[in-house]
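This report refers to the structure that appears directly beneath it.
Yeah, one chain of the complex is gone here, protein chain that is, but the others are all in their spots.
Naming follows writing order (A and B), and every chain is counted from residue 1.
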Amino acid sequence: MASIIDIKDECSLHVRNFSFTYKGATTPSLKKVTMPIAKHSVTALIGPSGCGKTTLLRSFNRMHDLYPGNKYEGEIEFEGRNILDPKEDLIHLRTKIGMIFQKPTAFPMSIFDNVAYGMRLQGIKNKTELEGRVEKALQDAAIWKEVKDRLKHDANGLSGGQQQRLCIARAIAVEPEVLLFDEPTSALDPISTQGIEKLVIELKERVSIIIVTHNMQQAARVSDYTGFMYLGDLIELGHTEELFVTPKEKLTQEYITGKFG
Amino acid sequence: MIDKIFLNMTRTSALLILFIVAWIFVVLFNHSIEAMQTFGFDFITKDEWAPNLEKFGAYAAIFGSVASTFLAMLLAIPVAIGVAIFLSEIAHDKIKGFFGVSVELLAAIPSVIYGMWGLFFFVPILRDIFGGMGIGLLAAGIVLAIMILPFMAAVTRDAMNTTPDILKESAYALGGTQWDVIKDIIIPYAKAGIIGSLILALGRAIGETMAVTFVMGNVHHTPKTILDPTTSIPVTLANEFTEADSSLYFSSLFGLALTLLVMSFVVIAIAKFYFLRKVRKGQ
Partner (left out) sequence: MTATQKRIIINRIALGFSTLSAIIALAFLFWILGVLVMKGVDSLSWSIFMFEGSPPGYAESGLKHALVGQLILVGLATLIGVPLGIMAGTYLSEYGKNSKLAHTIRDISDIMMSAPSIVIGAFVYAVVVMPMGHFSAWAGAIALAIIMIPIILRTTDDMLQLVPGTLREAAFALGAPKYKVIMDVVYRGAKAGILTGVLLGIARVGGETAPLLFTSFNDNFFTTDLNEAMPSLTVTMFNYAISPYDDWQQLGWAAAFILSMFILGLNIVGRLILLAGKRK
């Protein structure tokens, strides 16, 4: 059976007996996953391609609801309620739980408008407030210096690494509690990757972070907790050093020593 | 040896299309010289079209073409965009499939049938509502709008569908509603493609003959209101080409054909090269 550590610190999310089935699929892609997510820390999800990492991550902000016919079972607790409840206010949920995608997704608008987008959705119109918060978000995402002279320029003119940091700025500008990263560096060069990793570590002071990565070194570098998934099961969740040095499960051991993948 | 023959045959066929297009322009131009020499610019600025007096001013036909197309665009664009949004963002897969296929099949219905429907079923309604004959600019604009609607909706939907899912998801992930995503992400992203598609539809509408022949009235008058009967270039050609009895009359009709060809070439070229080319590069 799975070996899931009991997290003593405060948790921001609790996944309990969570199963997920895609529309038309006969077997669930996630099977009774139970997993605590510690607050203000980085939790990495690793495992071979197709094991369900992305599926789990996209359940936290109910991204799957964009495509009708998928089925959630079980519970994900956030701020004291089950966010899988059909009555959950998804707009509110998504402002509390932000997401960064595999590829940079700069919107077809200026750099400033990109970062201001989420705040404007929330009805913030005051120009000085917007300007202040955009600057702060860009600074927190470590990209302010590079873009401060061209805020009005089209965001698509930025490099891939810059765009990804812009997306992070955009996500943190609305001050979420949780940030979800789905292989955020898979489309980036090593230098940009380093920058994003550094940023992830800095950000955990303010938000809880869940990061999917296919790169075990990356998980080891940035995370406090690591979950190893395999064929829709969470096999093991532990402190990152422990999981990589003394895994409790045989499957974990085989995976981290490269016996399969 | 055979290889050479094969290459030459295929190349000749390919060059043929360029040749035909050039030939069309040359032939139409040559045949319209007489009218151009006789009337000069009056040909396109005067609206007196009196075959019995050998007077041919194409202004009414040109105006009718432009006005009916403009009216059709005005009516069709909002609906087409609405349909495209419905098809790409709102409808469930099954409805989407059904709707999408019907729209595409409807785009294949011969345009003369839209004209027949317009004459027998729609014009009487207009007559009841507005009085008069029912035939005229308004009827032509509406029938034309309905005729181009399927094509317009289909190409607009295709343009919207080029927006990457991941971009839309990013906006949803910030708490956007469907409409936020449509107006802030999809439309700006697909703008060039959408505009190009709409102009392409305009290019088709301006050259459409059969849908409007029955319902426009075929009188060479510049309409004073949208209820007045008038004519357009294709309608004039369809009705008068086989009746022309003098060389100047023929030449004037060829002049109309050339005018129409140039107008639609320019419109389609703008859609293709200015807007749709950008789309290709963007992807």
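A few remarks follow.
We adopt the following convention: a contact is a pair of C-beta atoms (placed from the backbone, for glycine too) under 8 Å apart; a residue touches a chain by one contact, two chains touch by 3 or more.
All figures in this text were calculated on a predicted structure; none of them were measured in a lab.
Of B:Met36, B:Ile146, B:Ala159 or B:Leu227, it is B:Ile146 that touches the chain left out of the display.
Only one residue in the set B:Ala35, B:Ala72, B:Leu167 or B:Ile182 touches the chain that does not appear here, and it is B:Ile182.
Touch with the hidden chain on the side of subunit A covers residues 91-92, 121-124.
Where subunit B meets the chain that is not shown, the touching residues are 2-3, 6-7, 9-18, 20-21, 23-24, 27-28, 31, 78-83, 85-87, 89-91, 99, 102-106, 108-117, 119-121, 146, 149-150, 153, 175, 177-180, 182-183, 200, 203-204, 206-210, 213-214, 234, 237-238, 241-242, 253-254, 257, 260-261, 264-265, 268-269, 272-273.
Convention: only the chains that are shown with their structure count from here on.
Once the centre of each chain is set as its mean CA position, subunit A and subunit B turn out to be 49 Å apart.
Contact residues on subunit B toward subunit A in their complex (touch as defined above): 92, 164, 166-177, 180, 184-185, 188-189, 191. For subunit A in complex with subunit B, the residues that touch the partner chain are 61, 63, 66, 68, 91-92, 94-95, 98-99, 101-103, 105, 107-109, 117-118, 121-122, 167, 170-171, 174.
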